[in-house]
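Okay, structure first, notes after.
Every protein chain but one is kept in place in this view of the complex.
Note that the chains are named A, B and C in the order they appear, and that numbering of residues resets to 1 at the start of each chain.
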Amino acid sequence: MAELLVKMEDIDKSFAGVHALSRARFELYAGEVHALVGENGAGKSTLMKILTGVYSKDSGRIYIKGQEVEIQNPRVAQNLGISIIHQELNLMPHLTVAQNIFIGREPRKGIKFMLDEQELNRRARELLDTIHMDLDPKARVSNLTVAKQQMVEIAKALSIKAEVIIMDEPTSALAEAEIEELFRIIHHLKSEGKGIIYISHRLEELKRVADRVTVMRDGRYIDTVKIGEVTREQIISMMVGREIYETASAGAENSNEVVLEVKNLRRGRTIKDVSFKLKKGEILGFAGLMGAGRTEVARAIFGADPIDEGEIYVKGRKVHIKNPGDAVKHGIGYLSEDRKRYGLALGMDVETNIVMAAFEKFLGLLGWIRQDKTRLEARTRIEELKIKTPTLKQKVKFLSGGNQQKVIMAKWLTRNCDILIFDEPTRGIDVGAKSEIYKLLNELVKEGKSIIMISSELPEILRMSHRIVVMCEGRVTGELSATEATQERIMYYATMR
Amino acid sequence: MDNKVTQKKSLLHSDAAQKLLAFGSLIILFIVFSLASPNFAKFDNIVGILLATAVNGILALGVTFVIITGGIDLSIGTGMTFAAVMTAVFITNWKLPIIIGVVGGILMGGLCGFINGIIISKMKVPPFVATLGMMMATKGLSLVISGTKPIYFNDTPAYRQIAMGSISGIPNAVLIFFVAAIIANIILTRTILGRYDFALGSNEEATRLSGINVDAWKTAIYTLCGLFFGLAGVLMASRLNSAQPALGQGYEMDAIAAAVIGGTSLSGGEGTILGTVIGAFIMSVLTNGLRILSVPQEWQIVVTGTIVVMAVYLDIIRRR
Amino acid sequence: MDNKVTQKKSLLHSDAAQKLLAFGSLIILFIVFSLASPNFAKFDNIVGILLATAVNGILALGVTFVIITGGIDLSIGTGMTFAAVMTAVFITNWKLPIIIGVVGGILMGGLCGFINGIIISKMKVPPFVATLGMMMATKGLSLVISGTKPIYFNDTPAYRQIAMGSISGIPNAVLIFFVAAIIANIILTRTILGRYDFALGSNEEATRLSGINVDAWKTAIYTLCGLFFGLAGVLMASRLNSAQPALGQGYEMDAIAAAVIGGTSLSGGEGTILGTVIGAFIMSVLTNGLRILSVPQEWQIVVTGTIVVMAVYLDIIRRR
Partner (left out) sequence: GQKSQPQQESKPAEEQTQQTGSNATGSEKIYIPVISKGFQHQFWQAVKLGAEKAAKEFNVDITFEGPESESQVDKQIEMLQAALSKNPKAICLAALDSKAVIPYLEQAKQANIPVVGFDSGVDSDIPVATAATNNVAAAALAADKMAELIGGKGEIAVIVHDQTSRTGIDRRDGFVNRIKEKYPDIKIVDVQYGGGDHLKSTDLAKTIMQAHPNLKGFFGANEGSAIGVINAVKEMKKEGKLVVIGYDSGKAQLDAIRSGLMAGAITQNPIGIGYEAVKAAVMAIKGEKVEKNIDTGFFWYDKTNMDSDQIKPLLYE
């Protein structure tokens, strides 16, 4: 049997008011990919943060290669040969790709403190080449898209010659091609005898990469099983403690009323002539590879970025959207793909974030906020979307990723927008929550709302959309109805340059 | 039994207890000075402290709003002076009724704040630079307009009553400060302006993408700050019975310090009016107490510096 | 052909051209003043401007490092004075050799910075408050130590040469400033300290998670800033041939303004030494030019404020 690299026993951790882990357990052998799954807030990230010295455990023991260790800070973890790709991006946006990858381990020359920038870039280039990443080492990270930033994170973790590599939802921001590349890298690492901890909500991935899977629920250890010996459904029922219902598409039951029409939209080099129509009561899927320009289109329609050319019609009337305020007035809401940067006031409470876009509804005289009303509204939304939060006044930054996403959805539902643009709505969200969101999307369109859903997960696009628009390099290259769409056809258009 | 323990705990962590504890440093200072000098806790001296806090406190209230957005306003000190000078011009030079002069002075403060807001939100000049410019502009203009001479309110003795008239021994300036603090607290916690104030400081881009007119609200917040320093100018002029055109620079740091000592975070998104009021009092109790104890002036400065750091440190420990 | 267009474009967008453009406001100011007064562009006056920039420039260099971390240092002005007083104590009162006095003075600055760093990183006191405390402490201590009297370097005439000796008409202070700027630039762009400086300002938590000892590096950066204001103190004392204990407050704002005008972002993660140097020059060219033109002082202030805002606005437009 291979060497036991990591053994965590009876780990307990509480945050103010939240018991995040109770007697959690985990083991990792050399040369295995060990998946860790659980619902949002199950404590996966917390457990890994304890292993990497970000949080200190309240009690419990950690053994690395049989030795009991105390991991007080991230440096200790690094020295023990543990590296991690955090779920939240942890990059220095003002630094370049290469500088980010080697932060803390910069090559020096001459005296001890002098940097060898050339060597740094060379090594970064080398690393990026070996893992087939198309990134410029000298590019500033703040100029990269989320997907590319995620790749920088991966490169950073791999650059540490670690024996244990933790990946906390590495694929949530990636498209198919990069995911393939990541899997190739994982197989390679595995063959070198490294241990990999793999956290993901995309359960279909597990069969392809993982050897064993550990399931957590409510901060507790549930079970560890060989991946070949369980079905997806079994994993899900271990995760949620109940059977899950996965909705099918609502079917093409929409009217022909066009609520949003975009004509010849252009913006810089990223949007080159985009036209499409959105009908009432329809989910319009937007498919494409990373960087196809879907996010750009969404932002442009929403008025977040200025457009160079093009016309937008809402319910047949031509509108001029110069800023998000205009868009909201015309009943358009936008859920960004990067919820922390663009979606949430992280330091504020759940209630405020929910009513943020619709304060007008709750105002009394002189801008007075009717707090009874906002509280009621927030409470209703929390129940409706099953948002897990201890109180209304909890700061959003302490919620798990999935619940944060639900808070943003609640915000737009409160605003009662008729046209909703969801950019990667299920990114980083567990199966349970995902199915809830699908159900919700279906309910919304039944109520007569119209949805644009941008997603890089083809199964999701295929399952949910009434129609699918495929983009490639800033152009609309194809449009498919739900009945004619298949993965292959979408990929065909998505690569049609 | 289990229930009791929880109750006890919740009492300790209750809001009221928390708020009382926040006064910690202030109370300690107060007790120490009272024990050290019999003259400290006298009614007259307390009134003196209150009065000394009023102007700086009102400045600090205004700048609290700005700091919560993650911005800064360096023009509050000289802007206050500008408002004072304009009030004096209205009342003494132009012979306008006092009430119009007062409202005019406050509005002149608001105007400065409005211009700050426009430069920051529309021209995208960082708040530090924009308000630094306004600081210099108002400082210079005060001197130009007044002819570098104080303007007195000798013809209008009623003007002095605005700050120095008193109700049962408490000067109006103090009452005005408390009323201003209450209003500021209501605006910050109960109105949409306050909510957007925090939202801007917490995540400006997310706020914009929620369809909120970020530029307009930011301008409104700087304008509000301007109205506060306008009010401070009116009170200052009233207290000195004159507009002193050279005064003002340096006051912004005292006010910002009061807000920051009171727990307002310079990176935005955090702050309370109560904290700012306490911060302002910590500063003036310290100054007054050390004077009462006749500590040599150079040592006063050293001690003040040390205690300010310790007060904030205590607060940090308390919150853990 | 297509190639040519690209080349042309890349020339315009080349680093060199970008840097030249950054001088924009400075060059415009220079041309305007040269045209307005024949006395402005004279060699002696230029040297005067350079000399007037030296002390503020060195302060600005130091504070640039701190601002890049997203922090602030308000103690640079009075810390400078403290270093000057200590130098004078070493040399004049204790009769130590000049070189030891100079090194000692610089190290005293470093000590102040070190204490700032410890209070900020270990005690988690916000930089604004910690350095505000240090500002007061050093201000008071300078007065205490000197007995509120200037300390002269009359027994050691060589001391004055440190700043005022000259090489082909350029005073040493100016040369020292340029050397300091070059060293600062190397530290900021070529050493690990500079790298972590940006990393801290860009995302402190991510830096910590990368296994970097954030506290130690932060302390190092504040210490470096202290060494710079220590050097400024030595030069200042040398130029005035005395340590003036009452001087210093207000200098911090000028230095911070220079850094910010030069494009250093108060929210951290951005800044260049070249920018700071240009910022410092913009400030002193403005002051000098307006004085040469004998603009009345009150108007000088107004004009300076306006131009500072405009210079930054121009820079913002240019970068778009």
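Before moving on, here are some points about what is shown:
One rule holds in what follows: a contact is a pair of C-beta atoms (placed from the backbone, for glycine too) under 8 Å apart; a residue touches a chain by one contact, two chains touch by 3 or more.
Everything quoted here is computed from the prediction, not taken from an experiment.
Taking every chain of the complex into account, the chain not shown here touches B, C. When the omitted chain is restored, the residue from B:N241, B:S267 or B:T306 that touches it is B:N241. Checked against the hidden chain, the listed residues C:S37, C:N185 or C:T306 yield one contact partner: C:S37.
Residues of subunit B in touch with the missing chain: 39, 42, 44-45, 48, 51-52, 55, 143, 148-150, 152, 154, 160, 164, 236, 239-242, 244-247, 250, 287-288, 291-292, 294, 297-298. Contact between subunit C and the absent chain runs through residues 37, 39-40, 42, 44-45, 48, 51-52, 55, 143, 148-150, 152, 154, 164, 171, 236, 239-242, 244-247, 249, 284, 287-288, 291-294, 297-298.
Heads up, the rule we're going with is that only the chains that are shown with their structure count from here on.
Centroids built from CA atoms put subunit B at 43 Å from subunit A.
The residues of subunit C never reach two or more other chains; the list is empty. The residues of subunit A never reach two or more other chains; the list is empty. On the subunit C side of its complex with subunit A, the touching residues are 190-195, 198-199, 201-203, 205-213, 269-270. Touching subunit B in their complex are the following residues of subunit C: 70, 72, 74, 119, 123-126, 128-130, 132-137, 139-141, 143-144, 148, 249-250, 253, 256-257, 260-261, 265-267, 297-306, 308-309, 312-313, 316. Residue ranges on subunit A touching subunit C, taken from their complex, read 52, 54, 73-75, 77-78, 86, 90-95, 99, 103-104, 106, 108, 113-115, 117, 156.
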